[in-house]
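Only one protein chain is missing from this complex, and each of the others stays in its spot.
Then we have subunit A:
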Amino acid sequence: MNLTLNVWRQKNTQDKGGFKSYQVSDVSADMSFLEMMDVLNEKLEVQGEDPIHFDHDCREGICGMCSMYINGKPHGPQQTTTCQLHMRSFKDGETITIEPWRAAAFPVVKDLVVDRSAFDRIIQSGGYVSVNTGGTPDANEIPIPKKIADEAFESAECIGCGACVAACKNASAMLFVSAKVSQLALLPQGQVERKERAEKMVAQMDAEGFGSCTNTGACEAECPKGISLTNIARLNREYLSAKLTSENV
């Protein structure tokens, strides 16, 4: 396959940046998108050009690092991570536009690399359980219905990649925050800090400058882990009931 890539190049956070066009030839349909980028970068290095910077880590679809906005969609045309996207999803001769995640809370570090520490600060504000976990507990010591365990697990599948923010027209982080609040709100271990967690994580989300949720559903449609909108409804419930009943004035 021969492709034309329109890639966002930006030297650093201060640089204005702009698109640059690259030709990649002899791309195998079985390559992953990141492998195709590697091939282009090797060519650029040989030519003495600065390679295109992009985030990547596990290349197994579980770390959430490979943030690329491809042809108008986070992680490209498939509902997966960029490392799990293969070149067979594209046509020979196609022009592919690659942009970084766009959000005030995710400043561009360089080219396609964005700083997602805003998510870490949200987790630090309340996305944890402060109990002494002790040794390995006996199985079924704390009885949790299978359905609830499954639901909590589904929320916990969120890898914090930020595709929800990237896809949302408001750059809202509600799907991420709702998954993180849900996974603990559903389980007995999460009850102690339940109200405080919802209050603090929403406050931090707002302080980071993410937008509000318009319920368009774009986040759910683009989430590589299939986190559902029911999490957002749960977060709304958690937050409102916490605000109404907690003793934090």
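One rule holds for everything that comes next: a residue touches a chain if its C-beta (ideal position, glycine included) is under 8 Å from a C-beta of that chain, and two chains touch if they have at least 3 such contacts; residues count from 1.
One rule holds for everything that comes next: contacts and distances are computed from a predicted model.
Visitor: With one chain of the assembly withheld, which option in "Amidohydrolase-related domain-containing protein", "HTH gntR-type domain-containing protein", "Transcription factor zinc-finger domain-containing protein" or "Succinate dehydrogenase cytochrome b subunit" matches that chain's UniProt protein name?
Guide: "Succinate dehydrogenase cytochrome b subunit"
Visitor: Where the complex has a chain not shown, which of A:Leu3, A:Leu184 or A:Ile232 is the residue touching it?
Guide: From the options A:Leu3, A:Leu184 or A:Ile232, the contact with the absent chain belongs to A:Ile232.
Visitor: Just one of A:Lys20, A:Arg88 or A:Lys243 touches the chain that is missing; which is it?
Guide: A:Lys243
Visitor: Provide the residue numbers of subunit A that touch the chain removed from this figure.
Guide: Subunit A touches the chain not shown through residues 6, 19, 69, 71-73, 97, 99, 102-105, 167, 169-172, 174, 202-203, 205-206, 209-218, 221-222, 229-230, 232-240, 243, 248-249.
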